[in-house]
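Structure record follows, encoded as structure tokens.
A single protein chain has been removed from this complex, and every other one stays in its place.
The block that comes next holds chain A.
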Amino acid sequence: MIIKNWLLDKIAEESGLEKDTINCDEPIENFELDSLSSISIAFDIEKEFNLDEINPTVFQEFNTINKLAQWIQNQI
């Protein structure tokens, strides 16, 4: 839950959307983040959760906030 909330905050901040309008099962690509934003979010995830460099393709495979949160959970 902590991870999911952290991600939700991040994505709200990056996309400029209100937090409560973001659906955690919706594909992240719908939030219109460009590649620089995705890379910057990945960088924050690495820092926050002490992970090695993230392959940006995880965003394609784990393409919703719920899936991504689960993925991060499994890495740490």
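The working rule: a contact is a pair of C-beta atoms (placed from the backbone, for glycine too) under 8 Å apart; a residue touches a chain by one contact, two chains touch by 3 or more; residues count from 1.
Keep in mind that, in the parts below, contacts and distances are computed from a predicted model.
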The chain that is not shown, which UniProt protein name from "Cytochrome P450", "Fe-S cluster assembly protein SufD", "Multifunctional fusion protein" or "succinate dehydrogenase" does it carry?
"Cytochrome P450"
For chain A, residues touching the missing partner are 13, 35-37, 39-40, 42-44, 53, 55-57
